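Pasting in a structure now, in structure tokens, and then I'll have a few things to ask.
Yeah, one chain of the complex is gone here, protein chain that is, but the others are all in their spots.
The chains carry the letters A, B and C, assigned in the order they are written, with residues numbered from 1 in each.
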Amino acid sequence: MRKNWLKHRLSIYVLVCNFILLAVLTIPNSFTVTAMPQLPIPPGIPRGDVLVIENGVVCPGGWGPDPYQFNYYQVGWATACTGFLQTGCGSPLWYMNLTSGELILWLTEKPPIYSTDYKTLWIMLRKGISWSDGHPFTADDLIFTIEYCRKYPELGLCNVRITTNVESVRKLDDYTVEIKLKEPNPYYHYEWTMRHYGWPVNFYVIPKHVFEKIEDPVKYKFYPPVCLGPYKIVDADPTGKWYLWERLENWWGTKLLGIKPSPKYILFVALGSQERSVIAMANNELDFTEFTSEYVRIIMDRNPYAWAWNKRDFPWAWTRDEGTRELVFNILKYPFNLTEVRWALTYAIDYKVIFDAYKTPDGSSIVPNPLPVSRFYPLEQLYVSGLKTELMKYNLDTTPPSYIQDYLRVLGLDDAITWYKHDLEKAEELLKSVGFYRGSDGKWRLPDGKIFEVNLISLPGAEFSFPLVHIVADQWRRFGVDVKLEVIEAYWDRVYSHTWDVAFEWPGGGFPTLDWWETPREWHSKNCVPGARLPWVGYIMCYGLPPEKIPEGVRKNIEVAKTVFPDREKLDNLVEKYIDTPPWDPRIVDIVKDLLSIHLKYKFWITVFSPARYMVGNSYCWEGWPTLKERYAEPKPYCSSFLFTILGLKPSERCPIKESTTEPAKVPKGLTVELKPLVSEYPPTVTPTVITTPTMITITVVEERTRTIISTITTKVVEEVPTIDWTLLITMALVTLVIGAAGGYLIRARKK
Amino acid sequence: MLPKHLIKYFLFRILILLATIFTAFTITFVILKIMPIDIVNNIIARSMAVTGAALGDPEAVRRMYEIYYEIFGLKGTFIEQYVSFLNRFLTMDFGISILARPATVQEVISYRLPWTVALLVFSTILSWVIGNIIGAVVSLFEGSKLSNILQSLAIILYPIPYYVFALVLIYIFGYIIPLFSLTPIRLPSNIFSLEFIITVFRAMTLPALSIIVIGALGWWFLSSRAMALNIISEDFYLYGEIRGLPKLHLLKKYLLKNILLPQITALSINLGTIFGGALLTEILFNYPGLGTLLYQAVNAGDYPLVLGIVSMSIIGVAVATCIMDLLYPLIDPRIRYR
Amino acid sequence: MGVRLVVQGLFKNIIKTRKMGLKFKAGATIFFVIMIFGLLSFLTPHYHSYWYHFPQAHPPSLQSVDFIFGTTSNGRSVFWSLTNAIVNSLIIAVVTSMLACHIGLIIGILSGIKGGVIDKIMMFLTDSFIAIPGLPLTIMLAMILKPIINLFLLGVIISIISWPWSARMIRAITLSLREKDFVIFAKFSGMSTWKIIFSEIFPHILGFHATNIINTMLGAIGAEVGLAFLGLSIIEMDTLGTMIYWIQRYGAILQNMWWWVVPPIATLILLFLSLYLVSTGIQEFLNPRLRRVK
Partner (left out) sequence: MDNKNTAQLLVLKNINKVFRYGFFGFEFKALDKVNLTIEHEGIIYTIAGESGSGKTTLARIILGVHKPDEGLVEYKGKNIHSLKSSEARWFRREVQAIFQDPYATFNPMKKVYSYLYETVRSFLGFHDESEINEYINSRLLSIGLKLDDVKEKYPHEFSGGELQRIAIAKSLLTMPKLIIADEPVSMLDASFRINILNLFKDLKRRYNISFLYITHDLATAYYISDFIAILYRGTIVERGPTEDILRNPLHPYTQILLDSLPEPDPKKRDKYMKPLKLSEIEEKEFTVQGCKFSFRCSYSNEKCLQTRPPEILINNRVISCWLYHYK
């Protein structure tokens, strides 16, 4: 009998092939087998006690070479990989609520207090705070931090930033610190306010009683870290693949403020790639991560518990990233020093293609942005809408497709402002006006007959360069520009070699405050001095200056073109005014508008969009992720303010819990105050009464949030729970089986 | 005890070995130096880009650069740096890794080395054993159905790059039938417990499988089968067969014994070269080995770390080839020393 | 003279192909089918490199040639990408094998024949290159040459790690040939070293050289795919590696875009299979003992 079967090998082969084919075809449906979550946690801890977050979008590869490096002020980037250090352990003096722009008093009892000449800053610390080892936290720790950085030049960035800004620091009493600045600087408290990342953006206080004992600050690792945050590290993988943090039961925040985070353990894991993250989240082994637009559709398909920005409804995209994505020109180099060339390249981009490329099935995508300011409250209303008439002069697309307009309306943005028209004729005209001509092969030639080449560089990875740079390169090529695209790992080093033409960066953006962050401060021509650092803001400080004034580091590598920039003086004056005006002063609005107008006129950077980021929370074990409707925090896992996202979570009933609290932590109302530093003539300890600023904010811009539109659009997206269509599967299997058997039989018969 | 000529030969071979290691190190150093990455620039620029804030004082920045160059031993001319790294190489102390600062290169490597060694040794040796045994056994039943199927399977499997196969494995076992979790593992503290073995097994199974299946069913199977068929056609085997020896005896005494020796040589070459090749497997499986570390280090331009890992690999491969050269005459008596 | 001999040797080998086994025939057939497919790339329309020229992620349909294999997530035709990828991958493979094998051939023969100091120095260099881990070396070189990378350079980079093995093998063969009667006889016929190399030693190496070239091609295609995995190939050109890179990048497998996933991987496997079969076919022909007994 067996032999008989073997004889009819052919028919068996046909059958087997059929089955393989069937298996391949049914892969999408057969996906409901779920593995038991196997997490790297000590035995006995139930899944519901652990919040699993993917480690490090900022950290390359998601895992650090040395997992025991917890010293903030070490050279390099190693702490970026320790996952929760910045969030759960390190605490800033103030947090900025990124949803409203308000200040959260964290380690302090009051907002920063400036002297009237903005040369002194008084900080009043909260009383009763203790480090995770029980040691009290006082003014000594803050002063020690500053002195520590000042003392050791080998600490690099930390040292440079303190020595550049701080003249001296002294203790007024155990909870009051006075910082004397070298120059008047009403922005200095930003260095101590947690806004979007952590060190090296803002400083953390380090424990004096630990750091004063160390001998070599260069070799100190600070493991285990002594924290001010609500979590402490339990264990880290020697290969840096995961970090396990445990709730601090006697945390000062619980005692003083009544805040107790719900998750008992927080596990940061490095999964390495997007597809692995998708698979892990589909298996409920991951609770929160960020996906690219290519992968978010997959996870929304696969896991019915996956929540994007509006739960499972439109829009999935979180568009409130503080940065805008720009193509920055190397304006010191010919022909990119010519405004016409820059505008021509701008008009050669078709933003609709970019919008479509980033679009996910729900319809959300990037936000087209013609200006380098973030498109959200209040920047949108102040500057984007505020400069509408100005923008119209530059060939803005007044008739964008309706789906883009709908999308902008849902986000509460001005739906009439999208981007510049895709106008190849105008681009052609502009290029011809500066002597360019098309060769017989259709490629653009410089006036001297050389081919017009553009070297476009960008970072690889999920930095939103992909697929933007590829699309732009493609479109410019179609326009006849020879684009050489370089996607390189050592991007930053390349940028500083100055040899590129166009670089993908994100120097624009802003926070929900009146000012337009720090970038314009560097545009002043006084920053264009020998030895200066140039590329991040695209050389604007040197634009229009004679080549011999350009820093020699630049001149060594590229040939600097002579450029006429009639607005040089005007720009310098504006920057001076901008620096002198405190960020909460309404007069700053007009200054920024003027700055933006100059920037727009000369098109130093092509601002393309505000990114759409897909922050996906898994509501299988943990509920209460911030969404468009319940926007209590910004969902960036690598950002220090992610702590507030964690505070808002509560366990679902689906996973077993033991020690997690069942309710989300409550953040007391009194903690949040208006972002308006106090100004006082005397130190707070000398005169307890504090005079607030004479000029009050009178901007009344209401953030529009049209709920109705949201609901009408969400009806389009039907919540689908993928299940196996067993009947179809079995029918198909049977049919193929029969066909296969018949085929096999026929072939066998013919053979006979 | 050893004869004089042998000592002479040994010394000469070791001299060559040292010279080889030295040259390979130099080549690596030169290539690293040509690499257009200035890690200090990269670190500072990146920090500043994220900071987004004005730094003002160019003098302070310049000083910072200088300090960083000093700390990472990147100061001085090419020759000076070469001498300093050579010195590090000779003492096998590569100093501080730039990426993982302030951890030293040894520390960082020591975290990951066991993983890579375990994976490579485990999978290579296992595939070697399995492949050779299957190859020899199948050659005994040459012409049978089983042999044909295995042979065609091997021919199809062998040429597939193992990383393509790895991808397939990830999708099948991580996604369609999620038998293996893709999250990183936690090693139990007790090394001698069953749990430890299970955990390690879980972490290593998929990456090892990708190497084993291709290796065992591909290369080792094919080569051992070819060799076994060669032996079967020899007279002495025929004589053994005619004498009516049992198949097991033939397999043990005649086939395996003769296959093993040349295959050991091949194994030693393989162990040396697989190091570089495992890089992709490690990246694909998110495996915490040296390959991923090396890739990170190369990308970042972390000279000490790259040189540390590459030197280890160089020494490993050079020693493997050296031992192979010394052992080869033992294995094949027809090859003589010159 | 030498050249004539080489050509003569090659010609003889080719004539004998009809005696070669089934493996060679099967391999050659698959290879030629793939080649013919690749040759279609000469009909590539100008728009094939444009992004979003076609609708995104369109499944295969017969409405036009562009859609035979469907389109990718970035709106390009899989069909045209594949044809170009085959040609480009083969160019890399051929450049690599030509360079690596011939460098290996020259160095191997020279050090085998000359012996002494030259042999020692060359083998010592070869060993040094073998000792450096291959893939990291390629990665470093690919990063150095990234600004000026092209197909030829990529071949050069890959050949840097391939030649030492050829050199070692060729040297081993040459060493065994050097002591053969016919070489001594030729020496005592007053032939110069070069003439002995060309007319006596080279024809015996030719067979190995041929299989070596094919195996190196195989390795080069694989190495390119490996580099592309890490984003270090020429990502703006279509090669089999970059096709897989984009598939990875867009999560095509998880999105069930089989029409995009299957063609490059199947082609890759078929290409590997065919080259492997051809090379074993040649080996079996040259060494009949490898042929099946019984």
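Of note:
FYI, a residue touches a chain if its C-beta (ideal position, glycine included) is under 8 Å from a C-beta of that chain, and two chains touch if they have at least 3 such contacts.
The shown structure was predicted, so the numbers you read here are calculated from the model rather than taken from an experiment.
Of the candidate positions C:D66, C:E200 or C:E224, contact with the unshown chain belongs to C:E200.
Counting the whole complex, the residues of chain C in touch with the unshown chain are 5, 8-9, 12, 179-182, 184-192, 195, 199-200, 203.
Everything below uses one rule, namely that only the chains that are shown with their structure count from here on.
Should one ask which of A-C and B-C has more C-beta pairs in contact, the pair is B-C.
When every chain is represented by the mean of its C-alpha atoms, the one lying closest to the mean of all protein C-alpha atoms is A. Chain A and chain B have CA centres that are 37 Å apart.
Chain B and chain C have Cα centroids lying 23 Å from one another.
In chain C, the residues that touch at least two other chains are 143, 147, 253-254.
Residue positions of chain A touching 2 or more other chains: 27, 275, 489-490.
By the touch criterion stated above, chain C contacts chain B in their complex at residues 120, 124-125, 127-137, 139-141, 143-144, 147, 218, 222, 225-226, 229-230, 244, 253-254, 265, 268-269, 272-273, 275-277, 289-290, 292-294. Of all the residues in chain B, the ones that touch chain C in their complex are 16, 19-21, 23-24, 27-28, 31-32, 34-37, 142-143, 155-156, 158-161, 163-164, 167, 171, 175, 226, 229-230, 232-233, 273, 275-277, 279-280, 283-284, 294-295, 298-299, 306, 309-310, 313-314, 317-318, 321.
Partner chain A is touched in their complex by these residues of chain C: 49-52, 56, 73-74, 143, 146-147, 231, 235-236, 248-251, 253-256, 258.
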